[in-house]
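As you look at this complex, bear in mind that one protein chain is not there, while each of the others sits in place.
Chains here go by letter, A, B and C, matching the order in which they are written, and residues are numbered from 1 within each.
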Amino acid sequence: MVNTNVFLEIGLNHYLVLSTVLFCLGMIGVLLRKNAIVMLMSIELMLNAVNISFIAFGKYNSNIDGQIMVFFVMTIAAAEAAVGLALAVSIFKRFKEVNIRFFEHLKG
Amino acid sequence: MTADAFLFWFLALSTVAGGVMVVSLTNPIYAALSLAFTMVSVAAVFVTLEAFFVAGVQLIVYAGAVMVLFVMVLMLFDLKHEVESFARGKVTGAIKLLAAGLLAGLLIGAILYSSSGELGSSAPQAAAQIDSTKTLGYRLFTQHIFAFEALGVLLLVIAVGVVALSRSKGGTHGKH
Amino acid sequence: MSEMPLGGIIFLTIFIAIFGTALIFLARAIGGQRKNNSAVKRDIYECGIPGQDKKESKVSVKFYLTAILFILFDIEIIFMYPWAISFRDFIANGMGTPIMISMGVFIAIFIYGLWWGVKSRALEWD
Partner (left out) sequence: MGNDVFEITVNAVKLIVVFLLMVQAVPILVWLERRGSAFIQNRFGPNRVGPLGLLQLLADAVKFITKEDFAPDKAIRKLFYAAPVFALIPATLAYAAIPMSLPFMVPAFEMLGSTWGPYTFRVQGYEIGVGIVFILGVSSLAAYTILMAGWGSGSKFSLLGALRAAAQVISYELALGLSIVGVILLYGTFNLTEMIQAQQGPLQFTAFGHTITSAVSWIPNWGIFYQPIGFLLFFAAAFAESNRLPFDLAEGEAELVAGFHTEYGGFKMLMFFIGEYGHMMIASGLATTFFFGGYGIPGITPDELQQIILGWGFSEAGAGGLNSLIHFLSYNVKFAIFLWIFIQVRWTLPRFRYDQLMDLGWKTMLPWALANTIATAVIIYAVS
């Protein structure tokens, strides 16, 4: 029995499911890809998924703190991307390689 | 109501399609461009959730800054179409996919199971009389003021670290 | 007050995409193809010497350093927007002094970061 309301009435659950799907896509990206930069991008995807659920919860609870959390998450994500890319660039400049398997050969 | 539903499904479709392309495209530049598209779609999803300011910030910070950085770095690297862009091993790959699918199933199941609670079905209450951006600013600078200052310091530290990283000529043994 | 006509924005985006694509195809159809279709014509631009691939060109890493510093400062500027919009409300509620102090600290961090960036010659293009 297909309930048409599922398609016509958008509620919190829809946003949460969307967020879950995006999160798992990001997770697949992190698990499967070998390029370090694409893995960083997949992490950004996961953070975006989390942001959607933050804002959805915030709206359906009538609480603005969800949006503030998203603000903070965005800041941290941008900082993470900056550091991650800086590391990737310095490794690439030296070894011409961004494959994640290669990184385990690096020693201190 | 129908227009909202249509908008949601359209945005959900474009968001997920963008996400799938990020994961599956072998050329990193195309993956980055589709991630930018996903970011814009997510900003639109924020708009449907009435988080207008955060949607704008999503556009400025994520789509306009972070993804531009990614695309620029990929162009600097000049990474061509990779032959081996996915991890080796069919079995492990299948297990990883299965794990992600299982997590998705578990989460969706949990969401649907808990939807009978007071959160899921309750319609959002009437929007607050005050402008939501002003409320956001008010909360940010009263309740979360220390987190805000800490983020300022964090950004400073990151700037210093990044400049230092780009300064180092690579190599792992001392200075050059 | 805060509204955003998402339908209109999406409509306009799709309209421009279709319109632009149609124009490109129209120009392609009208412009036609000339007889001269040699390899030299289809080569990328170069001034008098054989074309060079972009792979061989070295790009300064300064560009990406600028982009990273841009992200960090951009976020700090974005943090000023909610402050700016609720500033008068804060003053009206008698919270002007605390908000000035907290934002002053933040701007001091910003200025220090900018000063450090200039001093460390990270923003130097030569």
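The definition used in the following text is that contacts are C-beta pairs under 8 Å (C-beta built on N, C-alpha and C of every residue); 3 or more make two chains touch, one makes a residue touch a chain.
These numbers were taken from a predicted model, which means no experiment stands behind them.
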item: Which displayed chains the unshown chain touches; value: B, C
item: Which of B:16, B:29 or B:99 contacts the chain that the document leaves out; value: B:29
item: Chain C, residues in touch with the chain not shown (by the definition above); value: 1-5, 7-9, 11-13, 15-17, 19-21, 23-24, 26-28, 30-34, 39, 42-45, 47, 51-54, 56-57, 59, 62-63, 66-67, 70, 73-74, 77-78, 80-81, 84-85, 87-89, 91, 96, 100, 103, 107, 110-111, 114, 117-118, 123-126
item: Absent-chain interface as seen on chain B, which is shown; value: 29, 33, 36, 40, 43, 52-53, 55-60, 63-65, 67-68, 71-72, 75-76, 131, 133
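Going forward, only the chains that are shown with their structure count from here on.
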item: Between chain A and chain C, centroid-to-centroid distance (C-alpha), Å; value: 21
item: Approximate Å spacing (C-alpha centroids) for the pair chain B, chain C; value: 18
item: Sequence positions of chain B contacting 2 or more other chains; value: 48, 50, 53, 57, 61, 65-66, 69, 73, 76, 132, 136, 140, 151, 155, 158, 162, 166
item: In chain A, residues with contacts to at least two other chains; value: 74-75, 78-79, 81-82, 85-86, 89, 93
item: Touching residues on chain C, where the partner in the complex is chain A; value: 61, 64, 68, 71-72, 75, 79
item: Chain A residues within the chain C interface of the complex; value: 74-75, 78-79, 81-82, 85-86, 89, 93
item: Residue numbers on chain B that touch chain A, as the complex places them; value: 1-2, 4-5, 8-9, 12, 15-16, 19-20, 22-23, 28, 31-32, 35, 38-39, 42, 45-46, 48-51, 53-54, 57-58, 61-62, 65-66, 69-70, 73-74, 76-77, 79, 82, 84-87, 93, 96-97, 99-101, 103-104, 107-108, 111-112, 115, 119-122, 124-125, 128, 132, 135-136, 139-140, 143-144, 147, 151, 154-155, 158, 161-162, 165-166, 168-172
